[in-house]
Structure formats: C-alpha cells, structure tokens
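Showing just some of the chains, left in place.
Labels A, B and C are assigned to the chains in the order they are written; within every chain, residues are numbered from 1.
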Amino acid sequence: MPRSIRQMGPSVIMDSFLLRKSIEHFLREDTGAGDITSEAIFFPEQTGEAVFIAKDSFIVAGMEMVAAQVFKIRNPEIETNSAAADGTTASDGDILLKIKGPVLDLLAAERVALNLVQRLCGIATFTAKFVRKVRKFPVRIVDTRKTTPGLRMLEKYAVRVGGGHNHRFNLADGVLIKDNHIAACGSISRAVNQIKERTPHTFRIEVEAETIKQVRECLDCKVDIIMLDNMDIPTIRKAAKIVNGKATLEVSGGVKLKDIKKIAEAGIDIVSIGALTHSAPACDISMRFSASV
Amino acid sequence: MPRSIRQMGPSVIMDSFLLRKSIEHFLREDTGAGDITSEAIFFPEQTGEAVFIAKDSFIVAGMEMVAAQVFKIRNPEIETNSAAADGTTASDGDILLKIKGPVLDLLAAERVALNLVQRLCGIATFTAKFVRKVRKFPVRIVDTRKTTPGLRMLEKYAVRVGGGHNHRFNLADGVLIKDNHIAACGSISRAVNQIKERTPHTFRIEVEAETIKQVRECLDCKVDIIMLDNMDIPTIRKAAKIVNGKATLEVSGGVKLKDIKKIAEAGIDIVSIGALTHSAPACDISMRFSASV
Amino acid sequence: MPRSIRQMGPSVIMDSFLLRKSIEHFLREDTGAGDITSEAIFFPEQTGEAVFIAKDSFIVAGMEMVAAQVFKIRNPEIETNSAAADGTTASDGDILLKIKGPVLDLLAAERVALNLVQRLCGIATFTAKFVRKVRKFPVRIVDTRKTTPGLRMLEKYAVRVGGGHNHRFNLADGVLIKDNHIAACGSISRAVNQIKERTPHTFRIEVEAETIKQVRECLDCKVDIIMLDNMDIPTIRKAAKIVNGKATLEVSGGVKLKDIKKIAEAGIDIVSIGALTHSAPACDISMRFSASV
C-alpha cells in the first residue's frame, strides 16, 4: 500500500527550475493568443474560488507540487490550499485542491493542471497496484525511459509516489550495456572492460542478458547489475539461482501485473516496467467553481 | 476505416518550427550530458542501419513526420526511408521505418522516437475504432483539449490520421461558452450577445447545454453549435429532434465505444471524445540494428 | 467616439506571458551591456519620481497595461500609479502615468516604454477616426495581419481601445480562402468543400471575392463571410444588394478615411483596414523627472 510521500522520506527529485519552464511551455500551448471566450465575458479583476474534485478512487499525485504550481505560475496571486497529500487515496467526490484568484487565470490554467494531474495520479495508482502485489518481498518496482517526452521528471515522480523507484533519468546517469554494445565490442567482457576504463568510477555497471549463457558471462566479469531481458519465469528462476547474490538482478520486458508476484518469489531485486508510465490509464478529476463567481 | 493521409487530403497542421523545437527539447531531456554507455563503446564515425518494427497490429501514425524527424534533428546526416505511410495498417513484424547513420546518433534518438510514435500510433488506432463504428453516418469524431501537455499538435495530428477531426487547438481559436460563462452573464442570450459584440466575426459560436431547456435557449439566440454535455441517449435524441438542423449538434462527455453508434443514429453532427488522446493505449514498436553495426 | 475600455467591456486579449516575454526582449535590445552613462552617474540605491506627459491630443492606449509593465518588469520594486485609463482622451500637458523607483531602472526602461505607448496611442487614435465616421452604422472597423512583426498582440489591443475590432490573430485562428486557394482547387465551391471537410467545425468560412460573379458563387455554396476585395463603391453597393443579409459582408483593400462612410451606407458589416496598424502616426509623449532626483 502506498504511503504518503511524507512517510516515504524526502526522496523527491523535482527540480523547481525545470518544472517552471515546463509548465510555462504547457500554459502557452493551451493559451495560444488568449482565451477569447472568457476574456469577452469576465473582467480582469473578477475573482472566484474553485476546487478540484475526484470523480473516481485513486492515489493522489501532484496536487501541491504540480497542479497548484500551474495556477501560481499562471498568476502568482492565485492562492491554493488544502491540497490532498501525495500518496494518499482519494475517493469519488473528495476535494483535492482549493484555488482562489482571478477567474480569467483560473480558467486559463484549468485544463493544463487537470491534464497533468490526471496523468500523474494515473501513474501513481497503476504503480501502486504492482507495489502492493509484492509488498512482502525485498523487490523494487522501477520505471524505465519509456516516459512521455517532455514529462519524464513528472512521471518518474509519480512512480515514486505510487511506491515505485526510479531507473535512469537519462542516458547520462547510468550505464546500461545492451546487445548492440556487446555486438560492437565482440563480447560482454570486452564491453565491460571498455566501460570500466572510460566511464566515471561512480557508476555501477548494468548489462542486459538474454540467455543463461550471457548471465554466466556477466558473472565472470563481475558486472554489478544483470538485467534479464524478456525471459520467461522458469529461466528467471534459473538465472536467480546461478547468480545467487553475486550481482543485483533486474527483470525487464513486458512484465504483467499477474506475473509480478512470481518474479518476486524467484528472488529478483528489481523489476522494471515501461507500462508504469506509457500505459497507466488517466484518472478522472474535474474543476468546479463555487456558486459565487 | 482509416485511409492513408494521401487519400484524406492534405489537411495536416504540423508546423515545422514547433515540431523542431519540441523534438530538440525531448532529445535534450533523454540525453542529459550524453550517452555515457554508447560513447564509451562506439567511435563517432561508426555507422549502422536500423529498422523500426511493429510488434503488434495497429494504424501507423508519425513514422515519416515524427520518428524520421527525430533522427534527422539529432543529426541531419542520418538517412531515413521506406517509412510506412500514415493511416495504413501495420501487422506484427512489419518494417515501419529504415534509418542509417552514425550509431551514436541512432542510439541517442531511438528512445525519443519510439516513445513518440508508440503513443501516436496508439491514438490513431484508438480513434479509428470509433470512426469505424459510425462510418455510415454523417458524423465527425473529434478530439478535445485533454491532450498530453507539450504534445497537443502531435496528438491532434494522430487523431486525424485515425480518421477523426480536430476541435479547438487552444483557447484562442474557438469560442466555447460553458456553464461558468453563462452563470457570470446571467443567461445564455446575454453571454452570446457579449461574445458576438466582442470576438472576431470569423468564429462560429458554440454553447454547452446541459438540459433541453438550455438547448431551446441556444436555438432562440441562434447559436451556431450546441454542445450537449453529458446527456443520456434518450435526451440526446430529444435534443436532436428539437434542433432539427437549425444548429450544428455536438455530443460530449464520457462517450464510450459501445454508445457511439446510438449517438450517431440520433442525428448528431459531432462527437468529441477526450479519451482519444488521454487514454489511448500505446502500441508496441521496437528498433533493431542490422547485423553489421 | 471611443469609450474607455471599462465601458467597452472586458474584451481584452493581452496574454500576460507573451507580454512579459516581449517586454524582456525589448528591454534587452535597448539595454545592451548596460547604461554606461547613467551607471557612471547614479548609485544603485538612488530613487526618483517621474511622469509621462502628453505633448499632443490623442486617445490613450497602454499606459497601465504596457508602459507600467515595462517599468515593473525592469524592476518589480518600481511603483506606478495614476495611469490614464485606456480609451480616454489626453490633451497636451496631461499627466499619463506616474512612476517611482531606482533612477537607474527608470532610465533603463524609459525609452522602451515610450516607444511602445507612442505607437499604441497612435493606433488607437487613428482607429478612432474611422470609428467616429461610421458611429451611426452597424459596421465594424477591423484590423488585419499587417501589423508590426513582434507587436501583433499589442497593436490589435490598441485597435480595440480605439473602438475597432480584430480580424484573425494569425493563420491558425480563422479561415480565409483567397485567390490562390481558389485557383488551386479549380473553383470556389471545391475550395469551400475541401475546407468544410477538413477544418474544425468551430470556424466560419470567409472567402475573398474580386468580382460580382464570385460573390454569387460564394452565396451558392453558403459561405459565412464574403470579403469584397478592392472593389469600388458602386460595385460594393451592388454586391451588398445581391447578398442581402445571406452572408456577412466585409470590405477590404486600401480603404481611406474619406470613403468609409459611403462603404458603411452601402450596408457592409465589416471594413478591414491595414493602415490602422501599419500607418498610424506615433503620438508624442515624454518622460519628465520631478525636481528631486
């Protein structure tokens, strides 16, 4: 069961610079030359209050850190409060966020804020389903680089809110030797040596293995992490026995919710799942104005 | 059934400036300070050939206009060809795109290109399901502003590839009077008059109606488009009879695939569906290098 | 006679994001590496008060929304107040804006603020001349896309302040079928059908007609707006009789102040005039420091 981000500890890489730049860009995309409907109806000084409401049951992610920021970036005078904490479970009808400020700005930011948090709550909720299934095992559910272009930081944050962990943020912050690299070097050991020689000493070395033979080669050259790529459950079990703690073991490739427990039972340390970010269904949230607009 | 973009005609708003800026941003996000693994393995001058392969059956969208561009923006010397045409149907194992160039650049662009087209093909395929159901009716399936922030242009393009049409691109290029606007003005007719007085004469005026009474009010003040918001099928039928061609009729709000035919039969002109863009499942595509890397 | 923007209602599309970005860019252009004269004379903490003064009689546009913003964007600590309301008439010697803050910042923002409002007041004043001539007719004076590159939003705002209305903001927010489009399709009706088939249902369709024959073709295919392009007054009258309310009628092409009343009398709905923005003479405004600097 996902805990609130508070309980999880402070592990929140959500750089405020990058976040602001992204939100400004998203607002511009949706605003175009301005909201021609609302600007013909409302005076700039008219203010109003609105709430975000859950229309479904799900894990909350991003109300304070994302949705509230969208409004504040649109207009710093907008006040937000009572945001549902990240990691808590919302039920249909729950108020998730209160917002107060110029009506024109509330309307200009509404769609961007909703589009973002509906997706983030979806990812947190979907991640939590995997996490719950294996909560008794010492296994991590991690994401991949299969995120929506432009939203990686936000989506990886949502994975953590759902109880998952993160894999590489980009090509620069992790070493992952794949089949192409191995083919180019001629063998796993040559590829590993070349990496050891040339990359900073701060990285662990991860190698993708497609066969038991390759798993053994990885062990021979003291790889830190072995990624078992698209193996079936029996082969995963076999690999786990062979490795037996001598390297961190990661399973990857089309992992389904129904199989996750079996994989955990096989003694795997890490399961990486692209679907966490590319196929999580969006949650249903809507914005409602108080009567008094 | 979706036609190729060729058959559909040239209606493709895909501004090359905006596309380039977005792709540069996406590449930077995934690249970080550089691909530490590949740059330790390959020399800059090593070239290779790769293909994008379908791992599933789906409607193709964006191979030439998006995926190929990602590679060319990463390095203009990369050659691409034989892209599957947008709107055609791909089967498991089909080659969708061929790419040739420096291995380092192919690897640096791979993930961004895949992340984009898997989503775009997903949207086109999902849209086509709705379009097929109503192909015998004079009804348009259209998208909404519920797109992924930062990807609106691309996602609206994919909707068209799937046989759908587009609603507003942003708040500036269409008038849509909603409940808040009506409440602020006191009545539909006042809101409509205010809009007529103040917005450019080039826009048709669309009003959201939640009841039959509001539909009648819309007719009274000669609204161009009436959006029936979250009405059940019987109410939709009733509204259609009342309107009887005196305004364009749009249905919106949680429309499901199973209901789309009934809505079309009721004589509706437009059905707008947020799920086309926020809930289309991603398609499965992978990149494979030729042996010779 | 132009009313204050207050009387006109809230129709003000002046997106705060875009405005800020533009002003930052303009300030950088005029500042270069810094004001070498003033920075050798004044200490950063020296403050002063200044006023903008009219040196002429004209319609005010942009004191609060533009000039004051330039100062605040240069330095958020600058205080501005008592700005003359947009749409009011200023006489020689009138104080238009009061500004208070660090002298270095007042001087660094002065020229940009003046250059902008001198132009905006000029456009509002020039527009008001046309509007006054036809105030008894149900005709709109509208602008075109012949605006100064980089200043479209500001200049279209000034047109509204002068009592005019706006035509398209850009190529994306209005359909206008011109001679090239017609030639490419073979006939007006084919061009119109192609547009109806492919563009969002939210746009009205405008077609440029150069002859009475084309006006009739437009009526035949139920065009929403017919633009009479560069026709003489008698032909305009003839076109208006033929159309007789079956479409919105717009006159365009080198319209002079002396002809505007005759055009209005012919029963035209819209007159679009490029000169409003490309040839309005700048107004004369200067900044004066209070004695105490």
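Here is the rule we go by: a contact is a pair of C-beta atoms (placed from the backbone, for glycine too) under 8 Å apart; a residue touches a chain by one contact, two chains touch by 3 or more.
Note that this is a predicted model, so its numbers are computed, not measured.
J.: Whole-complex copy count for this homo-oligomer, where the file places 3 chains?
T.: Taking the 3 displayed chains as part of the assembly, the whole thing totals 6 copies.
As a convention for this text, only the chains that are shown with their structure count from here on.
J.: Averaging over Cα atoms per chain, report the distance between chain B and chain C in Å.
T.: Distance between chain centres: 33 Å.
J.: Could you work out how far the Cα centre of chain A sits from that of chain B, in whole Å?
T.: Between these chains, centre-to-centre, one finds 23 Å.
J.: Two-or-more-chain contact residues of chain C, please, as numbers and ranges.
T.: Expected reply: 9, 11, 13, 169, 172-173.
J.: Where on chain A does chain C make contact in their complex?
T.: 24, 27-28, 31-36, 39-44, 75
J.: Please give the residue numbers of chain B that touch chain C in the complex, ascending.
T.: So the residues of chain B touching chain C come out as 9, 11, 13, 140, 142, 165-169, 172-176, 194, 197-204, 206, 224-225, 248, 250, 269-270.
J.: Taking the complex as given, what residues does chain A use to touch chain B?
T.: Touch list, chain A to chain B: 22, 25-26, 29-38, 40-42, 46, 103, 107-108, 111-112, 114-116, 118-119, 145-152, 169-178, 180-181, 183-185, 191, 194-195, 197-200, 203, 278-279, 281-282, 289, 293.
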